[in-house]
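Data block below; observations after.
With one protein chain withheld, the remaining protein chains of the complex are depicted in position.
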Amino acid sequence: MAHRKFHGVFPYLVSPIDERGRVKDAVLARLVDDLIGAGVHGLTPLGSTGEFAYLDRQQRRGIVEVVVQAARRRVPVVAGVAATTIADAVRQAQEYAALGVDGILAILEAYFPLPEDGVVAYFTAVANAIALPVVLYTNPQFQRSDLTLPAIERLARTDNIRYLKDASSDTGRLLSILNAVGDRIRVFSASAHIPACVMLIGGVGWMAGPACVVPRQSVRLYDLCRAGEWQEAMRLQRGLWRINRVFAKYNLAACIKGGLELQGYEVGAPLAPQMPLSDAGRAEVKAVLAELGALPAAR
Amino acid sequence: MAHRKFHGVFPYLVSPIDERGRVKDAVLARLVDDLIGAGVHGLTPLGSTGEFAYLDRQQRRGIVEVVVQAARRRVPVVAGVAATTIADAVRQAQEYAALGVDGILAILEAYFPLPEDGVVAYFTAVANAIALPVVLYTNPQFQRSDLTLPAIERLARTDNIRYLKDASSDTGRLLSILNAVGDRIRVFSASAHIPACVMLIGGVGWMAGPACVVPRQSVRLYDLCRAGEWQEAMRLQRGLWRINRVFAKYNLAACIKGGLELQGYEVGAPLAPQMPLSDAGRAEVKAVLAELGALPAAR
Amino acid sequence: MAHRKFHGVFPYLVSPIDERGRVKDAVLARLVDDLIGAGVHGLTPLGSTGEFAYLDRQQRRGIVEVVVQAARRRVPVVAGVAATTIADAVRQAQEYAALGVDGILAILEAYFPLPEDGVVAYFTAVANAIALPVVLYTNPQFQRSDLTLPAIERLARTDNIRYLKDASSDTGRLLSILNAVGDRIRVFSASAHIPACVMLIGGVGWMAGPACVVPRQSVRLYDLCRAGEWQEAMRLQRGLWRINRVFAKYNLAACIKGGLELQGYEVGAPLAPQMPLSDAGRAEVKAVLAELGALPAAR
Partner (left out) sequence: MAHRKFHGVFPYLVSPIDERGRVKDAVLARLVDDLIGAGVHGLTPLGSTGEFAYLDRQQRRGIVEVVVQAARRRVPVVAGVAATTIADAVRQAQEYAALGVDGILAILEAYFPLPEDGVVAYFTAVANAIALPVVLYTNPQFQRSDLTLPAIERLARTDNIRYLKDASSDTGRLLSILNAVGDRIRVFSASAHIPACVMLIGGVGWMAGPACVVPRQSVRLYDLCRAGEWQEAMRLQRGLWRINRVFAKYNLAACIKGGLELQGYEVGAPLAPQMPLSDAGRAEVKAVLAELGALPAAR
C-alpha cells in the first residue's frame, strides 16, 4: 500500500454543532484552514475530543465531509470510526473512505466485556473493509475493552494496520509495544502521555485535542524532538504540559471548545447533557493559554 | 397520571436479528406470546439483555413494534431508551410512546464522566418528553455514570419518574433508596440481586434476562414472596439462583439467546463481534435449565 | 470437634488504646460486660472495627486477654488473626488459643497479589495450627486478595474451617457460597449486607461493628428473623439500616468509637493518622442513635 506516512501533530478536531443539531460548517472549515496554516501534519475528526460518542450518523458524516473539503488534501485526514458492532464499523469506514479520508482511526466501543478473539475480529474487519491505513485506538480509561499486547501483535499482521494511538497514561506500555511490533506498527502519543517522552522512545507524533488550541507550539515541539534538541524540547514541553493537565481536570470536549471560543472560534458547547466549561474552568483555560501566547492580542 | 401499576416479573427480552440485520419478527412474537402465557406481568425490550447497545435506530424501533403488537395490551411493555445525548433520548422516548409502549426504562450512556447536574438533566428531560411512567435504570457495572442517592432524591420529585431498576449487586443500596424515596419510587430488582431478598425489603418485582427462559418458575417465586411464604420462596430461589450465576459467567445476551435456542426459539447469536455462547457455556446452560425443568421434553 | 455452634450477633469490638499506646482495660471490660448483658451471642475482638491493622503485637494480645477475661466464658470469643505471612498468622492463632479464645476469625493481608494456591495455603495453615473452629474472613473492599468460590470450596474440606464472614456488599455471592458449601460452612453477614436478607437466605447471624452501639436492637432483629417474623423483622431492619449507612460514610472505627463515647464509654479516638470522628459525623451518629433509642437518657 502506498500512502503518505502519517507523522507529526494531528489535532483531534472538535465537532461544532448548533442548537438544532446541525454541523457548523463555516467555523469548522475555518479552524481546519487555520490549523493547516499553523503547520499541523494531519487532522483527526471524530476522536474523543470530537465527541464521536455523542453524534448521530448524519452528524458524523457531516463532520467528515467538511473536514475533507476544507483540508483540500494539504494534509492527511484520519477519521474516527467507533461502533459496538462490526457491521456498523464497516459501514462507517467505507462511508468515510468514499468521502475521501486518508486513513481510519479505529475505535472499539463495547457494552459487555469482549474476549480477545472478538477484539481482533472487530479491528481486522474494519481493516479488511477498506484500502486505507488504519490507526488502532486504545484508551483503557474510557473503553470497556482494551487492546492487550498479544492482541496488538495479532493485529500487526494485517497489512494496512500500520499505526497505534494509545490514550493510556502508561508510557512504558508504549515501549513494550514498540519492542514487540515496532517494525510494523508506528506509535502516536495522546494527551495523557508527555509527547517529548513518546518521541524519545520512538513515537512518530501525537494525536491530541490540545493541539487544536496550541498548534504552533505543538509543531515547534515536534520539530525540536525530531532534531534531537531534547533540552530545548523539554523547556517547551514543560509549559505545554500545563495545558494537558488543565484539560484533564475538566470534560475534554468542553475544555477544547471553551479554549477555541476564547480564541474566537464559535464552536459552541459540548452536546447536552454534557455541561459547558464552568466559569472556573474557563478562567483556568484562559490563564494557561495566555501564558503560552495562544490568545488573540485583543482579548 | 393513571396507569396500571408495574409490578411482578418483567423478562428482559432478547433481540433476535438475522444475518442481514433484520428483526426476526416471528420468533420474537412467539416468545412474547409464550411469556405472557406463562404468566409474566410485563415485558421489557431493549434492556442490556436486549443488546440495546448493539442495535441501530431502525432495529430498535423494529423490536419495539413487534413486542407491542404481539403483547396486544395483555401486559404492559416498558421499552428501554438509551442514549448519550438528551436529544437522542427524547427522540427515542417519543418514538416508542407513539408506538404504544406503556412505560420507558431510561438508561444513560456516557463516554466522558458526567456531573450529577447532567445526570439529573438527562433523566428529567426524558420524563418531561412523555406522558408515561419512567423507570430509572442504574447499572454501576456497565455504565460510566451512576445514579447516586442524592440524584435519585432529586429525580423522585418529577411526577412520572415512578420506578427504579437497580442492576448493581449491592442489595443494601436498594434499602437505602427505599428508606429515602420509598413513598414515591418503587423498586425493581435485577438479576444480580436475589429477587426474594429484594421482595422482602419492599421491592415490587424484577426485570431480568433469565426470566425469558424460566418464566413459570419466576412467576411462582413472585407469588410465593407476595404471599409471605418465605421458606418456600427460598427453596425455589436457591435453585433459580444457579441460573443467574451461570448467566453472570458468560456474555449475558449470548447466554439467554443460547438458552432460548435450547428451548426451540431460533433467536440466533448476539451481534458480532460479540461471540455466540461457547460449547462449555451451552452445556452449562443446558444442565441448569434441565435441573429447573425448563427444557422441552424431547431434548 | 465439639464446640458450641457460633450463631447470632457478634459485635466487632473496638480497641480502646490510650495516648501512650496501652489498652484501656477497664473500659473494654465494661463494654464486654454490657454487651453480654444486652444479649449478644458472641464477641469478636480484632476485626476491622477493632483496628487490627493499626495495632502492634502487644496491643493485639492485650485486647484479646481483656476480652477473654471479661467474657468469663458466658459467650464465645472469636478473635481476629491477620497477617501477611503464614508464620505470623500461625503464631497469632496459637497465642490467642492459649489465651482461651473459642474460635479464630482468619484474615489474610497481602501486599503483592497472591494466587489461589497461596490463599488456600494461608488459611489451611492457620486452621491446622489450632484445635478451634475457624471463621474465614473475606472483604473485597479492603483486602488485596479475595476468597473466590473455588478457594472456599477447597478450604471447606478442612475440618475446623466451619464459618465464613463476608464483608462484601454482594448478597448474591453469599447465596452462591451457601449453594456450593452450605452443608459444611455456615455464613455470617457483615454490616455491608442487610442482616435480615442474609438470615432469609440461610445465614446464621452477623459479625459487625454497629452491634457495639445497638446490641439490644440487633439481638431483637436476630430473634425476629429466627422466628420467621419477617414483616416485623423488616420494620426493625429498616431503622437499623440507617446506622449501617451512616457508619459506611465515615471511618468505621472512628464512628463506632464516637458512638460509644456518646453512650458513655471512654474508648477514645482511632489510632493516628486516622482522624477522630468529625463534628458533622458526630452529629449524624448522635441523631441516628437517638432515633433508635440507643442514647442514655441524660444526653
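Letters A, B and C mark the chains as written, and numbering starts fresh at 1 in each.
We adopt the following convention: a residue touches a chain if its C-beta (ideal position, glycine included) is under 8 Å from a C-beta of that chain, and two chains touch if they have at least 3 such contacts.
As the structure is a prediction and not an experimental result, all values here were calculated from the model.
**Q** Among the chains present in the display, which ones are touched by the chain that isn't there?
**A** Looking at the entire complex, the absent chain's contacts are A, C.
**Q** In the whole complex, not just what's shown, which of C:T85, C:T148 or C:Q231 touches the removed chain?
**A** C:T85
**Q** Of A:C197, A:A272 or A:L292, which residue touches the hidden chain?
**A** Considering the complete complex, A:C197 is the one touching the chain left out.
**Q** Spell out the interface residues on chain C facing the chain that's missing from view.
**A** 21, 48, 51, 53-54, 56, 84-88, 109, 111-115, 117-119, 121-122, 125, 142, 144, 251-253, 271-275
**Q** Kindly note down the residues of chain A that lie in touch with the hidden chain.
**A** 169-173, 175-176, 178-179, 192-194, 196-197, 200-202, 228, 230-231, 234, 237-238, 241-242, 244-245
We adopt the following convention: only the chains that are shown with their structure count from here on.
**Q** For the homomeric pair chain A and chain B, should the interface be classed as same or different, according to whether the shared residue numbers exceed half of all numbers used?
**A** On the two sides of the chain B and chain A interface, the residue numbers are mostly the same, over half being shared.
**Q** To the nearest 5 degrees, please report the angle of the rotation taking chain A's Cα atoms onto chain C.
**A** That pair's rotation angle lands at 180 degrees.
**Q** Give the residues of chain C that touch two or more other chains, as numbers and ranges in rising order.
**A** Expected reply: no residues.
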